[in-house]
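The complex is shown incomplete by one protein chain, all other protein chains being positioned as in the whole.
Then we have chain A:
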Amino acid sequence: MALLSMQDISKTFPGVKALDQVNLDVQQGEIHAVVGENGAGKSTLMKILSGVYPHGSYDGKIQFDGAPAQFANISDSERQGIIIIHQELALVPQLSISENIFLGNERAKSGVINWRETNRRTEELLAKVGLAEAPSTLVDNIGVGKQQLVEIAKALSKQVKLLILDEPTAALQENDSRKLLDLMLELKAQGVTSIIISHKLNEVRYVADTVTVIRDGMTVSRLDAKAGLSEDEIVRDMVGREMTHRFPEHQRSPGKLLLEVKNWDVWHPEHTGRQVIRDVSFAVRAGEVVGIAGLMGSGRTELAMSIFGRSYGRNISGSVKLNDNEIDVSTVDKAISAGISYVTEDRKSLGLVLDETIRFNTTLANLEGVSSGSVLKRNDETKVAEKFKKALAIRTPSVFQKTVNLSGGNQQKVVLAKWLFTEPEVLILDEPTRGIDVGAKYEIYTIINDLADQGKGVVMISSEMPELLGMCDRIYVMNEGALVGELNAEDASQERIMSLIVNE
């Protein structure tokens, strides 16, 4: 019997069709895996299911527990027994386990909490999920793996009929992951139906009864995993798309060795003892575009930021050579003056001062270039901003426009302008086209090609594999903080990258 059936679900955001007639059928008592690349539409589908996107904002029908479901918000879906546990945990660290489990659902009479009842129920739930901690322990004092269990206990406290786990093991260590997956199987034995969203295909194979593959907002296949399923089969369905002309033509001839990073190690800034980057070595030639592929959380951003002035992590060790000379990248301004630029992943919170103008942002990383004796020459500044506005085709009536008013693509161009004005030899681009439309993407790709033609080295971090395949001369594959492979453009394919990641 189908517990959940989502039929022909379509969802459009301004300019993007996120979901196109997706179908998802979940049987009573099974573990159903939903897999797909970043941006395939998994999260959007789950947000529709849990009522984050309310009924009416999408097309299609949802049947849940034998009745049509039209959720207006999250509490609506929760009342029906659909509980979603997000990647970023929603616990309050300063509260105890029992307070967290019954948060918003307190065991109370006219506002007065019955602590005895609360703690008794918490103990029951903790026993169910196999967590040996006192109910009064603060959530802050237990590890991420145990916090995940608290989330599940919280879900169980609400008479859950369908439990959704979004990338539950992304932040977990190997044995914690295994424990969590075993708990899922145990809950299944007790009759709980669950959906797991995961990139890790070995885990999917371990727990799932059925697998639905989503790609580009469409259901690609529904695979029966009980009979045994090979990872290759899933990978093929996940990435099997034809490449079209989404990338500008380019001809590159990489020159001499430009940047060389050797034996780079980084430790987590807060959790001592957790190594985030393990012994990474890579090189970039002049006029070359090098990609770094990997899943979210694989350490790509951490690698880039730790190289760029130690903006991330601690106990950083390793060497960085530029043009065969070891350079000092211990602070951001040293890294910039050595010739390295890093275009951040999140342009709004890390890239731009949004309330300021295009001119302000363009010159921010190289104010020396528009000043004499630390007095700004504002006419020069305007000229520089105008120059980049023209060169990068930033669409705005004037460089005195506040950047907050620009579209995503134009904002990204302003960030690029800021870094180009520092005249770097190596540019590290972190998700340079995230959240911008297809046309603007093409323009950004053209800019990247131009930079390579000028002899600059470009490192491109991206979660979109087609983008890496379409742009890069070489691709490094990263997983769990280490490089697990290196592919030349002609040998690279989405299948090969994916299998390098999942075979780790």
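Convention: a residue touches a chain if its C-beta (ideal position, glycine included) is under 8 Å from a C-beta of that chain, and two chains touch if they have at least 3 such contacts; residues count from 1.
Keep this in mind: contacts and distances are computed from a predicted model.
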Just to verify: the chain that's not displayed, which of "Xylose transport system permease protein XylH", "C-type cytochrome", "Amino acid ABC transporter membrane protein 1, PAAT family" or "Carbon monoxide dehydrogenase" does UniProt list as its protein name?
"Xylose transport system permease protein XylH"
Touching the absent chain in the whole complex: find that residue among A:215, A:285, A:418 or A:456.
A:418
In the complete assembly, which of A:72, A:134, A:185 or A:367 touches the absent chain?
A:367
Based on the whole complex, identify which of A:40, A:352, A:392 or A:444 touches the chain you can't see.
A:352
Among the options A:100, A:194, A:219 or A:311, the absent chain makes contact with A:311
With the missing chain put back, which residues of chain A would touch it? List them for me.
308-309, 311, 331-333, 335-336, 342, 344, 349-356, 360, 364-365, 367-368, 371, 374-376, 378-379, 382, 386, 395-398, 400-401, 405-407, 410, 418
